[in-house]
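First the structure, then my questions, so here it is.
The complex is shown incomplete by one protein chain, all other protein chains being positioned as in the whole.
Our next item is chain A:
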Amino acid sequence: MQVPAPFEYARATSVADALELLERHGPEARVLAGGHSLLPMMKLRLARPDWLIDLGDLAELRHLIRDGDWLRVGALTTHADLLASAQVGRLLPIVHDAERVIADPVVRNRGTIGGSLGQADPAEDLSTVCDVLRARVVITGRAGERVIGMEEFHRGPYETACEQHELITEVRFPVRPRSGSAYEKVERRVGDWAVAAAGAALVLADDGTIADASIGLTALGLSGLATDAAAVLLGTHPSEEVFAEAGRLAAAASSPVEDQRGPVDYKRHLAEELTRRVLRSAAERAGAGALTAVQGG
């Protein structure tokens, strides 16, 4: 049994209470959501908070609400909640694609969207999904709430705009007509973190051309979206040729590092291959007709 260093524990009763506890216990206090990132790090003694503020009772942060053109997801919504929601599957298919390949059912039952974004691991799938869907994050502090875009939220590996004394309380996804999205990941084994993954979302104009596009990569050393790759798609009809070009540009934008999961050339190859694949399914889901077939993966 791996055992953490000593720590104190408090259970928050409300968002306000959690914020107060954070302030009272100072900079070495950390909030605990599903615990599936934080507890393993504590057991390995890579994280040593003095205080754990458990958010587990905050039912107010566990919701999924359609609100006009937005889908509002409470920070404590679990992977399993997202996967169980038919509405999420219909409106944001990329979320279900990703959730099916995040960890395993045990982890998905407890791990939360707020914890995933809060952890900001470079191989974490939901960050890419949120990037691609241009989600907005609600951060709550003692002074009130602010709503920021992912580009502002993300500050690099394991770093976000959510300060130590603040909470991520909600993630808001825009719901857009004639849109389609998809995610694909290569893993060494079910439940493993990504060797590499890609996500894409497309919005089609009435004439069937691509009106908006976003492409994100996971574990491939790209922060934010692959904007050059998305740019070549705008105004074009979905086709294998233009997706191949976007794939090449996404690969060029990636800067993977070699590790046990694979060498750089392979990962760069995956950036291209997976970008093409997710663009294909995103286009199909957005209602584009059959693509002109091109030989290859």
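Note that in this section a contact is a pair of C-beta atoms (placed from the backbone, for glycine too) under 8 Å apart; a residue touches a chain by one contact, two chains touch by 3 or more; residues count from 1.
Just so we're on the same page, contacts and distances are computed from a predicted model.
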| item | value |
| --- | --- |
| Among "Fe-S cluster assembly protein SufD", "Carbon monoxide dehydrogenase, large subunit apoprotein", "NADPH-dependent 2,4-dienoyl-CoA reductase, sulfur reductase" or "Putative ion-transporting ATPase", the UniProt name of the subunit that does not appear here | "Carbon monoxide dehydrogenase, large subunit apoprotein" |
| Which of A:5, A:65, A:205 or A:257 contacts the chain that the document leaves out | A:5 |
| Residue touching the undisplayed chain, where the options are A:35, A:174, A:191 or A:221 | A:191 |
| Contacts of chain A with the absent chain, listed as residue ranges | 1-3, 5-6, 44, 104, 186, 188-193, 195, 260-263, 266, 269-270, 273-274, 277, 295-297 |
